[in-house]
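Here we show just some of the chains, and they stay where they sit in the whole.
Chain IDs A and B follow the sequence of writing; residue 1 opens each chain.
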Amino acid sequence: MINKSIEKAVGKIAEVPLNLVKQLYPFKKKTRASNKLGLPPGSIIYVGEKKVDKVKITLTEYDEANVETCEIKSVDEIDPFTDTPQVTWVSVCGLHETEFLMQIGERFKVHPLVLEDILNTETRPKIEITDDYLFIVMKLITYNAEHKILESEQVSFILGKSFVFSFMERNDEIFNPIKERIKNQLGKVRKKGSDYLLYVLMDVVVDQFFLALEKVDERIELLDDEVLNAPEKSQVEKIYNLKNLLLMLRRSAAPMREIVNQLIKDDSDLIDDSTEPYLRDLYDHTIHISESIELQREITTGLMETYLSMMSNKMNEVMKVLTVIATIFIPLTFIVGIYGMNFPNMPEMGWSWAYFAVWGVMIGVVIAMIFYFRKKDWF
Amino acid sequence: MINKSIEKAVGKIAEVPLNLVKQLYPFKKKTRASNKLGLPPGSIIYVGEKKVDKVKITLTEYDEANVETCEIKSVDEIDPFTDTPQVTWVSVCGLHETEFLMQIGERFKVHPLVLEDILNTETRPKIEITDDYLFIVMKLITYNAEHKILESEQVSFILGKSFVFSFMERNDEIFNPIKERIKNQLGKVRKKGSDYLLYVLMDVVVDQFFLALEKVDERIELLDDEVLNAPEKSQVEKIYNLKNLLLMLRRSAAPMREIVNQLIKDDSDLIDDSTEPYLRDLYDHTIHISESIELQREITTGLMETYLSMMSNKMNEVMKVLTVIATIFIPLTFIVGIYGMNFPNMPEMGWSWAYFAVWGVMIGVVIAMIFYFRKKDWF
């Protein structure tokens, strides 16, 4: 009964990692290699799928006293906000319109390889530090509660003296709490510069990772219970998928550590000293994530081992039943076979109590066998 | 008989790691991610369970000549003790009243992220060194002799020029021996500064780890005996849980090494040179703990392997019994079957000694079989 309900629960979540695995699988159809082969380096082409219908660009400018938010269509609309001392945050959601990006590249003197990396959603998470700006690529893992799947997308940030650009494929609602905080002057974000804004944005990406790991953890616990209570054929596939999922997550998580570490180490003018404790805190979180994934991987490895033992124990069980039944009845069948023989001069045939004696012998054999199996601790 | 008593003994301790595993499981209900998502960094919220009824704050002030101990309720009561040359130790047990912590943060100019880390009981063990204070987070693993379980909690220390703050969730009785030593002028603690007090407190946390490992060791030995003497189905789960327990312990123990190492390396003014030999000793202990956990993990891995071999050997045993029985009786059953046939003109039926000849043949077959199995070393 209990097993049944576990089964059901796992059944539902079971699709989660499967889907993610499929999505995160390396070198899928639209990767760099096949699409961009032969093009000169720095070619600005979006290699991902179109994940939102319309590109949405939101501009927020604020300092301690004022906030202004507006949706914009073209780069020209940014002009009035540049060269002001206030912090300007341009949030781009949807990457399939490359025009806008190229204009930004020109106007803000961003290297073409940076633009290429923003659009190439297969880019390995990285950080590029130049004198004028700082470029960061991260992977955002979000849990889609509706479809019960984990989704992976690429998020890039460009930090300048008084502006932050953020680029993502979809799901820009994860930044809504920050927009709220800016609007309502919650926390310190309004009192601090663009570097602190970058920290806050990265912190959100990292926090989403914790949420995703929590989901993975739930799944491990379910599988754990399932394997220990009702080991079953179908669990191999689930554990295998879980392992692959964790490989994918590690691939996305591991470089984040280096990125934040380099942010701390580099004494770029773009990062204020007062932001450093926050970055160190962020760094601790990225280590925490890496260690958690490693821990989950080791638990999953142990789970596979345990599954194999459980299955092998079940097999033992089956063999024991066969052996007990066969070992008890094969000798008996032999005994009754003897007196099924048609020899005319079998002395036993003449004794009137012979039939009952045979029964006695057979019952004796059974008792001896049971005694023997008991001693061997077989049942 | 022996196995039975081992069984019983292990049965009791068996719950230990299980409970700990459940308790230490990463990303459980009340973790950072789900509770604090969307809050600005530095939010002071206690994420653990309320583990003691009332927060208990004990203040101890001492120098070589005098000691004074009192229980306090508010931060104001600390005021007379600050700015004195004596060492002041404020020990806080219970973290669910955040008010007190926030007052301390203000009065002693502690960074909000430090306060956040004290309350977030999921914080990874760490050390933060600033000009004014030194902040350490450690995991305390205590063995609860009553419930026979291992308990994990977070302990934080803030070391200033002449004061030490210690924060823990419960179990502050582990510091009682130190209080005794201060009161009765045992050891060197009264002759030395706040840095030596910090060392003594950390030493207690590390010592508790040794005790916990001793308990784990007892359990490994029991399982070891059990697996080698009476391999059984239920041991898979025990070994699996033990492995996970050791993963959790490693997670808590590993960062301690870096923490103590950084304490030694950093030439902060807060740490006196004469305390360094003690810290180096502490460092050796943390290495000892890490190595012991690694050793226990390797032994457990070997135990799993051994368990699998033992079970597979048991299976071999079962198969051999089946094979011996079947191989002896199947041919015999065939022979008696022959003479159960009803053909009218079976020559053997005419011979008066035929029945006995059949018996002779059958006994011959049995002897040959037994001889064959002996040669094969099967029994």
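Operating definition for what follows: contacts are C-beta pairs under 8 Å (C-beta built on N, C-alpha and C of every residue); 3 or more make two chains touch, one makes a residue touch a chain.
It should be emphasised that the depicted structure is a prediction, and the values quoted were computed from it without experimental measurement.
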item: 2 chains shown - copies of the sequence in the complete complex; value: 5
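Just so it is clear, only the chains that are shown with their structure count from here on.
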item: Inter-centroid spacing, subunit B versus subunit A (mean Cα positions, whole Å); value: 27
item: Subunit B to subunit A touching residues, read off their complex; value: 25-27, 31-34, 37-38, 40-42, 111, 113, 117, 123-124, 126, 128, 233, 236-237, 240, 243-244, 247, 251, 304, 307-308, 311-312, 314-315, 317-319, 321-322, 325-326, 329-330, 332-333, 336-337, 339-342, 346, 348-349, 352, 354-355, 358
item: In the complex with subunit B, residue positions of subunit A that touch it; value: 177, 181, 186-189, 199-200, 203, 207, 210-211, 213-214, 217, 221, 228, 277-278, 280-281, 284, 287-288, 291-292, 295-296, 298-299, 302-303, 305-306, 309-310, 312-313, 315-316, 319-320, 322-323, 326-327, 330-331, 333-334, 337-338, 340-346, 376, 378
